[in-house]
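One protein chain omitted, others in place.
Presenting chain A:
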Amino acid sequence: MKKIEAIIQPFKLEPVKEALHQISVQGMTVTEVKGFGRQKGIREVYRGMEYQVDFLPKVKIEVITPDDKAQAVVETIMNAARTGRIGDGKIFVYPVAEVVRIRTGETGNDAV
């Protein structure tokens, strides 16, 4: 099993969720996060005081999937989240040692 973690633009959450539905991804966890990469920060102005804001709002999506479906999930997220401009985000793929469904005690792929 794999965990696919994607940091994306907040306004791309809905398109990514829809696209993952289309390929029958059953669930995901979403977190509002802040960070920066090559996009760097932005300038905000409050009553004339200008501040450099380095940490930009992003959304982190986490999806657990069987090994054979991981590549499809990555490509789906990539296609749905891309604008082609700097700041589109990144996708990370991790191995998952075990998954347990709390309600039934099922493990492994059955629990995904």
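Throughout what follows, a residue touches a chain if its C-beta (ideal position, glycine included) is under 8 Å from a C-beta of that chain, and two chains touch if they have at least 3 such contacts; residues count from 1.
Keep this in mind: contacts and distances are computed from a predicted model.
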Protein that the absent chain corresponds to, by UniProt name, given "3-methyl-2-oxobutanoate dehydrogenase subunit VorB", "Zinc metalloprotease", "Ammonium transporter" or "NAD(P)-binding protein": "Ammonium transporter"
Contact partner of the left-out chain, one of A:Val30, A:Val53 or A:Val100: A:Val53
In chain A, positions touching the absent partner: 44-49, 51-53
